[in-house]
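A protein chain is absent from this complex, but the other protein chains hold their places.
All chains are identified by letter, namely A, B, C, D, E, F and G, in their written order; residue positions are counted from 1 within each chain.
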Amino acid sequence: MNPLPGYLLVAALLFAIGLAGALTRRNAILVLIGIELMLNAANLNLIAFWRYGPHPEALTGFLFAIFSIAVAAAEAAVGLGLVISIHRHLRTTDIDAMNRMKG
Amino acid sequence: MIEKLDQVFILLRDWLVQFLPADWQAIAATVLNVIAIIAVFPTLFAIVTVMERKGLGRMQNRFGPNRVGPFGLFQPVADGIKALTKEDVVPLCADTVVHFLAPLVLVVAVFMGFSVLPMGRNMVLADMDAGLLFFFAMGASTELSVFMAGWSSRNKYSLLGAMRAVAQMISYEVPLLMSSLAAVMTAGSLSLSRIVDAQNRYTFGLPHWYVFTPWGFAGLVLFSIAAMAETNRSPFDLPEGESEIVAGYFTEYSGFKFALFFLGEYVGMFSIAGLGATLFLGGWSAPLAILKWVPSWIWFFGKLMVAMCLFIWIRGTMPRLRQDQLMNFAWKFVIPMTLVNLLVAALWRFIGPGWTRWVVCWAILIGVYVLMGETILRKRHLGPRSYRYAE
Amino acid sequence: MTPVFCIVALFTLAGGLAAVTLKNTVHCALALTVALAGLALFFLRLDAQFVGFAQILIYIGAVAILVVFAILLTRSSEPEASGGIVSSRWLAGVIIAAAVFAVLGWAILRSAPALAHESAAPAVTVHQIGTALMGRYVLPLEIVALLLTSALIGAVIVAMHENGSAK
Amino acid sequence: MAVDEKLKIELGKQGVFVTTLQELYNWGRRSSIWPMQFGLACCAIEMIATTMARYDMARFGAEVFRPSPRQADLMIVSGTVTKKMAPQVVRLYNQMAEPKYVIAMGACAISGGPFKQGYNVLKGIDRYIPVDVHIPGCPPRPEALLHAFITLQKKIDEQHLTGEERPPHLDGGAQGEFPVPEYGEHDLEPPSNPGVWPVPITIR
Amino acid sequence: MKSIEEIKSAIEAAVSGARVGIVPNGSPSGQHSLLLDPQHAVAVAKFLRDDKELQLDFLSNATGVDWLDKEITEKVKVTRPVTKTVDGVDQTMEETVEETRKHVQPGYLEAVYHLYSMARKHGPVILRMRTGNRTDQVELPSLTPVWRSAEFQEREIFDLFGIVFTGHPDLRRILMWDNFKDHPMRRDYVEPDDFEYEPTAHDEVLARAAAHRAARQGSAVAAAEANAGAER
Amino acid sequence: MSNVGLQAEATAASGREEGWNRPRTLTPEGELLEVAMGPHHPSTHGVFRMDVALDGERVIRLKPVFGYLHRNHEKLAEGMAYLASMPFTDRLDYICSLTNNWAYALAVEKLVGQEVPERAQYLRVILAELTRIVNHASSVGFLIQEMGASGTPLMYAFREREKILDLFESLTGARMMCNYMRFGGCRVDASAAWLDATRKVVAGLPRFADEFENLLCTNEILMARCQGIGILRPELAVNAGVTGPLLRASGVNYDIRKVDRYGIYDRFRFRVPLGDHWDVYDRFMVRLLELRESIGILEQALKEIPAGPIMDAKAKLRGFRPKAGEAYGRIEAPKGELGFYLISDGGPNPYRYRVRPPSLINLTILEDMCLGEHLADVVLIFGSVDIVLGEVDR
Amino acid sequence: MTLSPYFSLTVLFVAALAFGLTPLGLAWLWGRAFSPAKPNATKNAIYECGLESRGDAWMQFRPAYYLYAIIFLIFDVEAVFLLPFAVVFTGLGYAACLSMLVFVLLLVEGLAWAWAKGVLTWE
Partner (left out) sequence: MLGEGLLKGLAETARNFAGSFVSEERLTTVQYPEERVAPIENTRDFPFLVYDGDDWHAGMRCVACQICEKECPPKCIYIEKSKDKKPDFTGKPQIYPARFDIDISVCMSCQICVEVCPFEAIKMDTEFELSTTDRFGGLLLDKKQLSRSNEHYHKIHPTEAAEVDARLAEEKAKAEAKAKAAAAAKAAAPVAAPAKPAAEAGKPAAAPKPEGPAASPQKAAENKPESPAKAEQGGASGS
């Protein structure tokens, strides 16, 4: 049997978990963790599609995944930097509190 | 005969597995390889601890351990038994699970590093194409274990030590990677076996080790500095800087968990020293063509031991740096130097054979080194002083 | 659906689930590393050795460290005294996530037969990657460099302590 | 190895497993006594001198001075224990992992020594914690500390793994915690720990 | 360096209202000291530190002394009218009699400062200040603002003798723990009775220890020991 | 000068009423970390405690806490005869028992106006300078130990110390607690053999000093750690009563051997090294240079030592009752000015017995030197003050 | 039959884990059999130089750590791109090398910027 749908399912589940985390947690850092999970789920898709795609030797998906990792890392750095910056001003990492205080 | 001696472990393994059914042979061979790694390096750890204690003793005009067993050789055995039977204290408010996992993560991560190191001709567990990357990936994981240990203890000294350790390890991981890149650029592979193969050639009986090129020498020095920092060895042993923060991140560890940290640190040293030997000192290759008959694994472990002796020697001599100096040294000296070294390695290739490249490369390296060194000293007004006297 | 696949999937999903549900933020970060390590194993299984190792190097070696530093910096390892760990709109979040998964899962299962395209494992060497990077992908490479540099500068500026706000 | 191989084999034949284990255990413990890096007063200097080149305590494998009590086996109470310091000493002792040993080094640690009539001096650390070996002297010579160390090794060697005579650390019922005294308005509260310090009876 | 009398007059000239006494010293060391009144002590100290000739910039030693209440027995010649019968006639006449009088000289606490000059390399000049008594009037001005080296030493005096230094930046106990109640260097301080066992007892310690134990345990043995101690 | 006083007021006042139990403060930089270093800490030379508040790794407050070795030396001495206090002085600064002996003997000799024979003076100088060498070598060794040098310099220092302690032992009978000097002289005379042995040891000392200097003085790590750290300005040093090498490293020329010319120090030629940068490195170097000067004094003293009695003929051992009065005697101990202040009421015991401990008073400026430095530097600065707890807490 | 290298890695992983767990398990067994653990409140309190620990160690740290972590992360990512480049370096022409030089220089510029901004100066 073709294993591709399995990988895709795992990726979808991971994506959903990440999404749920990002939407439900109060702590901004955990929201970012959720987003990381979603990005990685996407990465898994990229690699899986590359591996079981029509032209694995072209390395497109493969390199795309590498670039994606790089971008995700940059995203994490900036995102967490923002959280720290907000925390410095508002003394909280609580999303709800941030909402209340920003006005 | 000599070839047989060189391959004695391989032959022994193959001889052992031949009694098994064919399907199992490969698996058994792997298991035997792994067992060898798991057996050899802890033993080496034991030997090196005794060596270190005795060597430091000799440097300090004394004997060092010499009563437990012949010449004190059983000292680590006793230490092991003691650690094994010691009570395991976990602080009540500590994070028990993470506290338990931290030493395991460390031990696993440092052992995994050996899987790609060629310890002799044909003696590599997993010769992967991205071997070097794997090695660094495993090295990066040790940082996490250090953090886990320090954080989970919920002790101020531990956490401070862990934060120091992590900051230090991430800072020196960059130069470690960058300095090895120079060797990769010339060898053209991330597979450590192929890097050794690239150096295992001789001209006039002299080897083509990378250390004998300007960029290789500089690379080795930078690599050693980064390696010492990466393994928290003196003079970079701040994380366990006992004069300030008691015992650093393992302050709250007792019994065998502490021993595992100790072991992890030393085994980490072996792996990183092995990597250094592989990248710049030709791994298992002999230093002279006429010495090629000596089994390759002797060379590998010999180089490892030399590196250990160097570590011990430096530990016996030098005081430790301060955190800010350590960080500044990494980012403002070592990393720029490694970048320059990369450039020099590139130049080395583009200038092509001939004496010009020797002159140019050495000139650049020495010039940059002296310039940066003097700048550091002058900027911070460091230097020997003269004193005045009152009669 | 080999056993190895199942174990790794379980491992990854459990890590991911723990990462978003645990109470202690540092535990969440550690669980995240577990999930990411699981993903790295998936990459290895998918014959993307380089990506797998790079994943470990970057995510476990660097991103995880960044996350725990951020947690310690913002002192959010202790659960807040007031209120729970979840935001006020948690129910909506869970429902949305479930809906997304339902849609995705449905799409995957529907198209599963169409995806059948068994191909031989490609042997991707680092050399090939290097050639590709230096060749076809040299422009994206430069753009990534630009992105990384700007991310570095941006993140540092954002996180750096502004002189104005110093007491 | 210190455990005589022949003896071990012979005992193994007889099925005296515990004895061999006991010997191995005692040998391991006594060959690897890591002291705590803990100095109080004058005697601490002689303790340091003991680890230095001339006397070299490292020969016994005991140079690994651990700053953290978790990893230390031996507490050398080297010097005067004042009432202000006593709670800390007792707490540190409590924080050491079993098995742990105490050497009271010097007159002050044993009895308050020359300073025993002072208002802030504890009259011997054995009022609060059990002491294994006492070294008289003010301060004891480094050799005396080595001698005490050897005495401690002998004591460890004689300990039984099981049975009634086993040392307290192997006895689950034995006392594990030694109450940390508190600062009172005039003196420590309590002034001694009756569980450790049964006041000796002497009639003159 | 100036003699002590010269210093005294220099101080009195420079600091108006300052009363300075000289406390003579009977020992061959000849280190006489100046007795300052607490009101002007800080001003005098500043003068001593800043005066060009003296420049006593270095406060070497500061310490307390506890002088107990002294019962002074002195023989006084008293002249008083005495009615005597002389030759059968009552006569009032003055008569000088010697009688012994006892009076209690109230004790006081004393702070002693030894000053030197690092700039001029001379010294010592010794200052003394006395409290009103040993119980409630125990305040003296702190010289820490003038010489930083008094900081810990005055804390120590406060801790051990109980002199309260007004104007001291950080007057806490230094050697004993914070909730300790007594001032142990005072001469009438009674040590806590914790001599439970003394193998070679002296100074009535053995009896004390035995009594202590008898009180605590009430055991026959302890009582016997108390007897033994009492015999000794 | 008055500036100094004001400055001292300001610094001292800044620490007012900031006890240990302060609520946690938040600064924009992050949270203050309050760490107790000691009483059991590997680098506090015994049982000293510093309550440090850190902003990151920078010290923003440091409160020394004393008393963990308060052994009631003064109280005990007031209850016993003058002579009986002599062995107790050994235990003040337990690395330098002989200089303590000398300071106490000097104070008592002042109190009763006693003369000391010439040979005894020479012996005192020889022993005091040997003690100074022991102290300075081990103090430097401890300093480097705190810098994390795995004990090698300390081992070398103790190697030499053992040689000198052997000399002490063969003359006085004890390694550390010598109890050698008496009021009006010394207890036993030195034999010719002892003097020869001393000459031999002294002849070997310059080589040791060279070794130390090679090992340490130009070591880049040591320079980076020590130079520019823990600066103590001379005005503050004088005002805070700092003495000894610490003061001279701040550039103040004040050596009691030169100022008071006690004993027979006016007969020897020696120089006083002074620091110009006022930092830890200067203190370290001033100690090493003083060590060399001490070797010079020893060579002179060993050459010139005359024959003769070693005790004042009028000296009494028992029944010693000075007449009422007081005296303050001080010497240049290795750690600074060690003074004894004695009040006699004519009885066999001193009425008041006070030790002026250099270690305690040198610690006055510990906080001033540490503010703004790193946690790791605190250890170094503390080490460079060179204290012994027996003397701080007495 | 050749096994994938991952098999070796897995075996090594399991063995290393066992290597760590076995002694811990043995120590636990030893404790059960002979030497019972004696936890108590003082022993299991946090060690702080013999004093009672005050204040929580899980406290807020300073941003300096984070800044280093950012730069490290960026360089780590850079290394992932540099490694393939280094592998093919021997066969590369000037143009490719120049493009890599630009890549490196861009990141060095970030480093230089951070240096100039004083980010690399540890306080």
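Quick notes on this one:
The rule we apply is simple: contacts are C-beta pairs under 8 Å (C-beta built on N, C-alpha and C of every residue); 3 or more make two chains touch, one makes a residue touch a chain.
Just so we're clear, the structure is a prediction, and the values are computed from it rather than from any experiment.
From the options B:Leu5, B:Ile298, B:Val360 or B:Ile376, the residue with contact to the chain not on display is B:Ile376.
Touching the chain that is not shown, out of D:Glu23, D:Asp56 or D:Asp73: D:Asp56 (per the contact rule at the top).
The set of chain D residues touching the chain not shown comprises 53-56, 59, 107, 110-117, 124, 126, 131-138, 140-141, 143-144, 146-148, 150-151, 155, 200, 204. What chain B contributes to its contact with the hidden chain is residues 55, 58-63, 313-314, 316-318, 369-370, 372-374, 376-377.
Residues of chain F that touch the chain left out of the display are 80-81, 83-88, 90-91, 152, 156, 159, 162, 166, 169-174, 177, 179, 182, 187-194, 211, 214-223, 309-311, 315-319.
In this section, only the chains that are shown with their structure count from here on.
Traced through touching neighbours, the fewest hops from chain A to chain G number 1.
Any chain touching chain E that also touches chain F appears here: D. Put simply, the chain farthest from chain D by mean CA position is A.
Chain centres here are Cα means. That of chain B falls 67 Å from that of chain E. Residue numbers of chain F whose C-beta contacts span two or more other chains: 26, 28-31, 33, 37, 39-42, 57, 67, 70, 72, 75, 155, 159, 393.
In chain G, the residues that reach two or more other chains under the touch definition are 6, 34-35, 37-39, 41, 43, 45, 47-51, 55-56, 58-63, 65-66, 69-74, 76-77, 79-81, 83, 86-88, 123. Chain C contributes residues 44, 50, 54, 57-58, 61-63, 65-66, 69-70, 72-75, 77-78, 126-127, 129-131, 133-135, 138, 141-142, 144-146, 148-149, 151-153, 155-156, 159-161 to its touches with chain G in the complex. Of all residues in chain A, those touching chain G in their complex are 66, 69-70, 73-74, 76-77, 80-81, 84, 88.
Contact residues of chain G toward chain B in the complex are 1-3, 5-9, 11-13, 15-17, 19-21, 23-24, 26-28, 30-31, 34-35, 37-39, 41, 43-49, 53, 55-59, 61, 65, 68-69, 71-72, 75-76, 79-80, 82-83, 86-91, 94, 97, 104, 108, 111, 115, 120-123.
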